[in-house]
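Here is chain A:
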Amino acid sequence: MKNSVIMAGFGGQGILLIGNMLAYAGLAEGKHVTYMPAYGVEMRGGTANCTVVVSDEPIGSPIVGKPDAVIVMNLPSLKKFESWIKPGGILLVNTSLVPPDQQTREDITAYSIPANDLATGMGNARLANMILIGAYAEAAGVVSQDSLINSLSKVISERNARFIPQNIKAIKLGAGQVHLANA
Partner candidate 1 sequence: MTEAHDLVKGNEAVAMGAIDAGCLYYFGYPITPQSDIPEYLSYHLPRVGGEFVQAESEVAAINMLMGAAATGTRAMTSSSSPGISLMQEGISYIAGSEIPTVIVNMSRSGPGLGGIAPSQGDYFQAVKGGGHGDYHLLVLAPNSVQELYELTILAFDLAEKYRNPVMILGDAMIGQMKEPLSRRPPEKGEKASKDWALTGAEGRPQRVLKSLYLKDGELTAHNWKLHEKYKAMQENEIRFEALMTEDADFVLVAFGSAARIARTSVLMAREAGMKVGLFRPITLFPFPEPQLSALAKTGKPFFVVELNTGQMLEDVKIAAAGNRVDFFGKPPGALPTPEEIFEEIKNIYPGTKG
Partner candidate 2 sequence: MSEKRVFSRPQTLKDAPFHFCPGCHHGIAHRMVAEAIDKFNLREKTIGVASVGCSVFLYDYFDVDVIEAPHGRAAAVATGVKRARKDRIVFSYQGDGDLASIGIAETVHTANRGENITIIFINNTVYGMTGGQLAPTTLLGQKTTTSPYGRDFMQDGYPIRMTEILATLEGTAFAARVAFTTPKNINMAKKAIEKAFQFQKEEMGFTFVEVLSACPTNWGLNAIDSMKRVEEEMIPYFPLGIFKERKAADVL
């Protein structure tokens, strides 16, 4: 098994955080992983993306030109990365911020998930990233939902540990969306 995913959005949407979670989850399952961030010089408000590779074999390049999956949290990210996806690959779109008519690919499986709206419904708009990573784990089957949930303690500081339960809820909500959202 070798699976690569590019996650992209605005800086501040928590892209790098969920990328880290996926890498930690893969590591916990005894797999080889690489996590490669790319971002602008701004601390917030710029663009952010990361590439995560999870594999049974040692990984060559942490940079991927044709990823198995792409998660986009905003429109510029869709425009940039949709064309990169391997034929037959997966696209997860945050339809709260990306209009539905913007997707062009027919040869991939796309999941439309209104992540911001769902998160707001849960009472915290910042959970959108958790909803998407939960959905991705379910759709791609790269790591188990349990591993993903266990990785939360690796990326969330002790100071914010009280937020872990709602993050878990968001991951589970996201996973459920996959079965509704297959467009």
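If you want to know what made the cut, all candidates are chains of the complex that A comes from, given by their letters.
To be clear about the criterion, a contact is a pair of C-beta atoms (placed from the backbone, for glycine too) under 8 Å apart; a residue touches a chain by one contact, two chains touch by 3 or more; residues count from 1.
Quick caveat, the model's predicted, so the values are computed rather than measured.
Enquirer: Spot the contact partner of chain A in this complex among 1 or 2.
Expert: Candidate touching chain A in this assembly: 1.
Enquirer: Flag every residue of chain A that touches candidate 1 in the complex, lowest number first.
Expert: For this pair, the touching residues of chain A are 20, 23-24, 27, 30, 32-37, 41, 59-66, 154.
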